[in-house]
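Structure provided below as structure tokens; questions to follow.
For this depiction, one protein chain was excluded, whereas all remaining protein chains were kept in their positions.
First chain written, first letter: the chains are A, B and C, and each begins at residue 1.
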């Protein structure tokens, strides 16, 4: 309520109590102020130096805010969202609409779940543009991007210059990056891609209309690592000008490990080739983020893309496109034709305001601890069953345990283990048999799912991803132990309820 | 957001859009202002004349506000409630609590459904008192009472002076009135009560520790009306000083009709006996409200009590205690020991703000129209089945159709009809057989449910109550018609799924 | 979804995934089953022994369920509530209503916040009765009462036989108990009441129409304890048959301590006088609960009443009336005339299902630990300021610190401390000056708020109540320390923003 209304209230309820209440309200306003202020001050600084009159560069500069240190209470968050909502024209009490897009909502369930923020984000020309009809939604969009940028810095990519949230998953966001590069390199047809067996990465290139050049990984110990020489060979073979970009990966399933970003970035720099990094769930790992920071320092990274859901525990459907050169990131944002859903932005903003920097960091450090715990537990389970934990020290999130014995026992046992785990509600544990072949968009991958044409053994993956609990690990190990025992006993004669279930990506 | 935050926002999103948004916010504030202002201005007027320093009289004066003419949007209502909530100490960001009642909430589901208003209403001494810890809840309480008072006036009791919402149903609220009167009339033991067959009315007197003196109704045509002579006889017989009050009723099931309030009020005035009116669902009928207004004008009505749920379409559990003398109503409110649930107040405030005066009046006029429609439909159905619509013009809500033919057909048929309607999802249609006897708290009622020891015929009740739709009537008549046909055909041999179900009050 | 719909779904989405989903659904159903089953099985056992055909005794027997050991997830709770809601006639898809109370709701905000459970609880005759129109709400009511009974047992009153939740705060619930006793003891006029300075306790007796006989406490060390001899003297003086009951108290502000329940119960037993215990916030303390258990074992306790909000962290407005004789508790429940709000029942059911026994016990043990922490902290603060922590080992919840020095410093300083703490958002810390006199409902209390006509020193109260956190204590001590220092320095000349604020009960 404004001061007039507080004054009126003092006439109804005792003034000293109302003053106390009004002071309490200021507490919430103060938090909002801090959020807004950070954004503004950075803007000021920047605009006096190199911002032109052009509105879009103006907007870009804004992206320099802060995520609050301490998380907000739910009541502050909801108060803030309802404040944003009343600033959108669909919530104006006296509005009359005679356009074709007026933020009308037929279902009150729908209106409510979006906090009455209906206009989405962006305009025809640019997903980062401000909407005249929707000052609240526009503010939401700016704030989200600036808070997210701050978190990317805190998570390790200290020199990131710009980013924006896009309501598309990682794959489609990568596609958007490639489509943007096309305008810079109209002749280029190829994308150099150190193999990672995840369909959407591969398809992101196909969809953009390019030809992926698959570079097989090299086996070092148990680890599958980037074959730098092969990459350079390919560049020379195809000609730098014909190559759209190198498309590398950080977070991935063991025994593959993050690509050698430093070296790849240097290579790109040397050959003047753009470099796009798929950092799908890498924000949660300081190692992955460090690789990006280093890559950008010593060489060239044009953009790195990360999933919202996997890193920030929000529903599937959003990604962050980030980079070190403001103008290129802005170019990508202008490439998105038309408005877009505000839903992923809203989710991540609510989440980050609720957690605060402290809360998010706590999640990250717990994840790290549980990674060690999971490694330990898997190791002793493995040894109990005559298997071993693969040695993959460069992968900070995913682990792999060999299934040699199981394979020896019965051909079907490995895939059966997958089905059994699925039925027993162990989700996310992947079983990788030997020698699976799969054709994706015309390209045939031998040894599919293992990132290698012929990995030496079948194995099982488990990951310690942000939000995991100790109990997840304990229960998983217990059930896995049971399944392995059952399979050994039965020697393949498994109950019908455990028929094969396809549970890949 | 306050003006500082709007200013900051102008640096992030275009100033003209933010100004538009901030102006839109003022629209909501303006509505809240109007609500608060009405309360204040009345207060001012009153306090300069006869309000002492005493806080409680201060509070009493407040109850003179206005229900908004036009309903508020849900977003204004929710904005307002969240503003109230931040004023309560349990939502202070910096609060530390070391008391035994701090508004802590263990479940976020619970917190949310109460809009984080946890402290209830009232204090140890008075359900209308202001809580230091809860300025927002206190404001809610005051506003609710003042808005409700306004609606009582608009509904017809123009000279009502004071009222308050109490989180107890009608029966217990009547008990509270009787308990309050005891302190004024310590010698009194009896309550004169023109018979109405509804258990909670009767029990309200028993619970308060008084002896109900049941005055049978007289049959005038089809109607059962107050036997004024019998009432006066009883007063003289028992002695006015031994009588706590007359306890009369407006809204009731046909063929009983509202009590002759004018004459009863005059009698009470003449004999100096308090008069409490049970106006259970009478707010929805201008006739019932007119009776109360007239009664108070020509004679004496000390308090009238009405249900929140039945009149305002909110969940069961609240009532309004109202009267024409501020000090007596205040006495009742001070009789309630301790704090109380704010839930019924919250429900009725949300409802009235959402509907506005216009919306509520529209409901009332629809109800009136559908009453005529229902009468018509029942009449033609009755004649089609050889029955008749009882002629009860003084009852503005409830109607009754004779079931003579059905009774003749088979003894059990009448009760069976009740079960059949229940099973067919016709709710609220009551079937009244002849000669049921029931003992309630030691008192035996012959012809129970019919308000008469020997009503001439069995009958079926249907009512047009606020919120009813034309479709309710149409469907009910259709199903009723079917049931009557089935019962005639079968002559009593009804399927087992229609066994008797007790569906009384 | 039912099995038909699962089967249909298997045709749309892969059968094995749907089966997994349907199995997951059974997980939720299983939890609901356990809840329902406990109630049923107890019922079975009981009904074969001594349950008559009478529905009400049938119902009573039901109250023997179990609170789940582990808390339910919010999704299970909401699923269950929506299941209950669809069983109420206002949510029947084909219902047509022609009654005066059909559970219609005008505002969807209101419908939603009550999970569409609109019919309240109880019927005209009995707040525990089943409503034909509202099977879901009736089930809710039964389950709540049985779950609450289980928790009372676990909290220490192992032999409690019956209880019910009533949507009135403690004071009014006590009134209802007294009103019920009146019918058993029509001649009785007095209630014997060991003094406790809390208005609503006192008013609960006044409202019921009885004359409280105040028995002053005796000072033992720092503690104020029951004067048993005075109680017995009063009984003999007034005559047992003229005494409605003894009205004792467990939880209270230090330096008063819980009444000597064992001895009072024996006295009541000996003189055949009913005994009602005000256990306001005693459920949270094993000591208070033990006192009740012991009292009932060695003597007579007819009913004990406790607040919902103070013990179960729900909004203000409900209480539990419990006792050791089923028929008496049932008598009280039948004394409530009419239906009542389901809101407090809903809140406590949601809370207990969400917490589970484990969760609630965890809260209790934390409270106990923080009690010790608070005592420690207050003790060292006191000694730093030349005051002392009063020695009140019999009070398990509330603590008191003397304010002798402050009083010596300036007359006004003690009350000023209260205002300062209020302004600094320390809520619940009460400051008790010397010699305050107050008249409540005609009775004058000397030394009001201190439970004694002349307690030796002024003091400050702080309590460790359920839900308190370590941070509450730390912050409170810090602020208190500052205030005390300020007051000493200023010697009474305090800033205007700290004028007196009345912050009593």
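Observations on the model:
What we mean here is this: a contact is a pair of C-beta atoms (placed from the backbone, for glycine too) under 8 Å apart; a residue touches a chain by one contact, two chains touch by 3 or more.
A quick note: this is a predicted structure, and the numbers were derived from the prediction, not measured.
For the chain left out of this panel, the touching residue among A:316, A:358 or A:384 is A:316.
When the missing chain is restored to the complex, the residue among C:36, C:375 or C:434 that touches it is C:36. Check C:83, C:216 or C:453 against the missing chain and you find that the one touching it is C:83. The missing chain lies against chain C, touching residues 1-2, 4-5, 8-9, 11-14, 17-18, 20-22, 24-29, 31-33, 36-37, 39-40, 43-44, 55, 62, 73-76, 78-79, 82-83, 85-89, 91-94, 108, 116, 130-132, 135-136, 138-139, 142-143.
Residues 16-17, 20, 24, 108, 422-423, 425, 499, 501 of chain B touch the missing chain (whole complex, contact as defined above). Residues of chain A in contact with the chain left out of this view: 74, 77-78, 89, 92, 94-110, 113-115, 117-121, 123-125, 132-133, 167-172, 174-176, 179, 182-183, 198-204, 206-209, 251, 280-281, 307, 309-310, 312-318, 335-344, 347, 350-351, 354-355, 359, 363, 374, 397-398, 422, 425-430, 440, 462-468, 471-473, 475-476, 479, 501-503, 505.
The rule is simple: only the chains that are shown with their structure count from here on.
For the touching copies chain B and chain C, the fraction of interface residue numbers used by both exceeds half; the interface is of the same-residue type. With every chain reduced to the mean of its CA atoms, the largest distance from chain A is reached by B. Centre-to-centre separation of chain A and chain C, using mean CA positions: 48 Å.
Here the CA centre of chain B is 28 Å from the CA centre of chain C. Shared contact sites, meaning residues of chain B that touch two or more other chains, fall at 74, 78, 89, 92, 94, 108, 132.
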